[in-house]
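The other protein chains are all here in position, but one chain of the complex has been omitted.
Moving on, here comes chain A:
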Amino acid sequence: MTRKNLGRATLAALPFVLAFLIHLILFIVLKDRLPTRLAGHFDVSGDANGYVDRTAYVLATAPVLPVLGAVWVLMVVRGRMYGRAHSLLIGGGWALAAFLQYVLGAALIVNLDTPEGGPAGSFPMWHLAVAFGVAALAGAVGLLLTRLVPAPEDPDAGKGPADRERIVLADGEVAGWARTTGAWWTPVGALVLAATATGFGYGGNWYVGTALLALTLLVLAFSRAHVTVDRRGLTVSGLLPWPRVQVPLERIESADSRQVNAVAEFGGWGYRIRPGRTGFIVRSGEAIVARQTGGREFAVTVEDSATGAALLNTLVDRNRAGR
């Protein structure tokens, strides 16, 4: 790791480490004033409707912060985020860490001095508003701090459209590229989601149940996705004609085939929106990455991406030439 990268990684990890330490210190200091059973779940009006063991609460919540910190460091060092996107990523990390720390801490505070087994304290919803405020503030601090460490430059910035692969097409020839993509985990994910949705439905929590059910259907629809490159542009569609994601040719500057790392570049799998890029990511590996006018990237992981990207460049040329 270079010295600059070390600086960036430190800056990315710092809020999560701080939040983790504050959380632990808060717990140790307040431990004697907390009941053994904490109110850990609250309904919309702020009344407690779920309880967890005191130690279990800390064991379950504290590791979230270092894990997120590790993901952020990975994204900063290996995520190919450049310029403004890089700064936004770090600022976003600061905001997220602050938000989580505030909510986790507030959940401890509202339980202070409640009698054992008695009615637990409520969680006033203004805490959430404060949490968002704290997050915005921390995000701003993070953004300011990024000025100390310059964001990396995009090594591909100077790469002109002419350097990219093409497919030779005759005048008037119609060309399309289509490929099916999918991963073993999508049906499994849909199953888990469906089970969770049913669980919430039985528990009487209809809002969450319905939302999860909608998400299940969406995951199911995209468990086999069709990626196409043609006169319309780059399209990802599921089992049904709708919903689909489409980047029209007019909005595409150029396309590349490259290896993407799902966690480092997109922070996970699925339909991901990140600073400077959007992606339909079902695995790490080769992907078509389309650079849009304005600099945003759209990536989709698919096999034989080199052919797809080459055809996309060809069609973009043709579209510009007005044929």
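Observations on the model:
By our rule, contacts are C-beta pairs under 8 Å (C-beta built on N, C-alpha and C of every residue); 3 or more make two chains touch, one makes a residue touch a chain; residues count from 1.
One rule holds in what follows: contacts and distances are computed from a predicted model.
Considering only "GntR family transcriptional regulator", "Integral membrane protein", "CheW protein" or "ABC transporter ATP-binding protein", the record for the omitted chain gives "GntR family transcriptional regulator", by its UniProt protein name. Touch with the chain that is not drawn comes from one residue among A:32, A:113 or A:173, which is A:173. Where chain A meets the chain that is not shown, the touching residues are 167, 169-170, 172-180, 226, 228, 230-232, 235, 237, 241, 304, 307, 311.
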